[in-house]
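The chains shown are only part of the set, and none of them has been moved.
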Amino acid sequence: MSQSHSGTEIVSRSNSLVLPSAEKSIEMHRSLLRVRMTEETLATRYTEQEMRTPTHFGTGQEAVAVGVCSALDAGDMVYTHHRSHNHFIARGGSVYELAAELYGRIDGCSLGRGGSVHLTDRDKGFMVSSAILAETVATAVGTALAYAMDGEAKVAVCFFGEGTLDEGAFYEAINFASIRKLPVVFACENNLYATESPLSVRQAPGSDLCDRLRAFKVTSERVDGNDVAAVYDAAVRAVQQARSGGGPVFLECMTYRWREHVGPMFDHDAKRSYRDKAEFDAWVARDPVRRSATRLIEQGVATAAEVEVWAAETKAEIEATVERARQAPWPAVDTLFENA
Amino acid sequence: MRTLSYAEAISEATVQAMECDPSIFVAGIAVDYPSGIFGTTTEAYKRFGKARVFDTPAMENALTGIAIGAAAVGKRPVIVHPRNDFMFLAFDQLINLAAKWKYMYGGRAGTVPIVVRAVVGRGWGQGATHSQSLQAPLAHFPGLTVLMPTSPHDAKGLMMAALQHDGPVVILEHRSLFGLKGEVPEEPYVVPIGSAEVVRPGTDLTVVATSFMTVEALRAADELAKDDISLEVIDLRSIRPLDEETILASLKKTGRLIVTDTSWEMCGVVSEIAALAAEKGFHDLKAPVRRIALPNCPAPVSQALEDVFYPKASTIAKAALVMLGRTSSSLGEIDLVDDFKGPY
């Protein structure tokens, strides 16, 4: 592959990183656990064929969602794309409502109408996810425009994959945000693939996505997307710039998806050959959850035992929650036209 | 009552609504130009300035998404396409997102009350890509309200209604109507969405028409009245939702139906109304329905071809005569003369 950022060599400020406070670090780690365990539980249950909705799991990419969401205020608004669970949970969305949505139950966050790719939790500051590439970039810009018009110190955030930069609609939206210096943060999760297409199919050799944004006069930064502290650090600065009228910021968070593009399996199990095992292993070795745990322990912020208890607690709670969602009632058929 | 042009009526509706509702803003190519979309946005720009009426880059897709995202947090954006043909570029945001927003998030993400104004062209060599009329595809998908006001009165009343509606609304404004004058009340008022209007009562035959074709239909009705033929003309006004009742009631009375629209026939509005008649008005029908729409080719530019391309009053009148088994003495001199002076 001729891309500049193939494997794991990432331009990152990790070395010079000012680490978050102990409290924040713990909070973020517990959020990482919640995101990871939710996704793992859902992936496991997904194979039971009871969640009937195409689902894009985010395992391996948790640090982006958690790092960025941890830098937001309650009044800010998050948009995202098809691979949306991480952002939903990191933003405080309910595991129960997410699971119920996947099961198609009335308790789903979208009342069973939306499925995995159409989540919402406005009250938590998570507007929507959507299944069409690049669609929510413009909507996030529109929300930021509204904030700017009203002089509100709020920020809109849009998460998306690097595949969104293949779509023209993206450039229209970021150009307008840049012209108007809108309070919006573009959080790109560059996981090197769009479905099974590597960067080399979609970008000229030597491409640098940050350069594209800079050409539109958008502040841009590449970050180690598997280091929650690094993402948080960059996000705090980005949100601060956006909120204070400094204009939009693009964060290119380098990360990797562990599972297949859509569905709960691992490539190897699904006999998919577009990524090689060595690449996969290198990225799993950079597991954002484990890295966060290791750092907590190394820094003396938490003990190994504590970290394990949190993980076990989270897992148990989520498994119970998902099971409860599975038992939630179906939408009544006579509500088919509700909200039509 | 006071008389305004169609353009002035839209302008007045916009200004009055913006006065009451600070969440309304107007965005799109050229909306803050002195020419202000045939003068429809000029006054709003003068009153509210660039903060609420602003020019944008040509970015049909993003503009629509931006409107949706602003609407999602409480704004009421009005976006304007100087040609509705450009709107194809925004179909994803319009149909995949705006139209489905309320339903597919279970109502939990609220609604996105955007108003999309878009101009329909006709004649003067505007050609194949500047003279289309997109109501049919827009109305096909549940979730969008699609309006086509014909009179200045309805242009104001439907614009006001759109600006109070809780979901996305597309208003298609026919370029040939902007200069049309008519009585328009000064105070704010609403024409209910989803209501057609019998603009001329009659007994022999019903003509259901949209937008500029209503003008042509009325002209045909005037002409045939001289031969004691009585056409009932219905101005559809709202494509989606459709006012089935008004159409079916008229059919019950006349038993004969001509449908005419500014776009093509196949999977078009004319077919929708004809299908309604075949399904729910069947027992009232005395004769086959007749659809009058654009011929099955793109719009040509040459005036010689435009003359035969566009259906007009005489087309409707002749079809009515055939359907009624009648003849007329005077027919043939009733068509509108296009006196537009270029340049565009």
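Order of writing sets the labels: A and B. Residues in every chain begin at 1.
Rule of thumb we're sticking to: contacts are C-beta pairs under 8 Å (C-beta built on N, C-alpha and C of every residue); 3 or more make two chains touch, one makes a residue touch a chain.
Keep in mind the model is a prediction, meaning the values are calculated, not measured.
Counting every chain in the structure file, the complete assembly comes out as A x2, B x2.
Everything that follows uses one rule, which is that only the chains that are shown with their structure count from here on.
If each chain is reduced to the centroid of its CA atoms, subunit A and subunit B end up 42 Å from each other. Only residues 25, 51, 56-57, 59, 61-75, 77, 92-93, 96-97, 101-110, 142-143 of subunit B touch subunit A when the two sit together in their complex.
Taken in their complex, subunit A has these residues touching subunit B: 77, 79, 108-114, 118, 120-122, 127-128, 130, 132, 135-147, 149, 156, 168-169, 172-173, 175-176, 179, 338-340.
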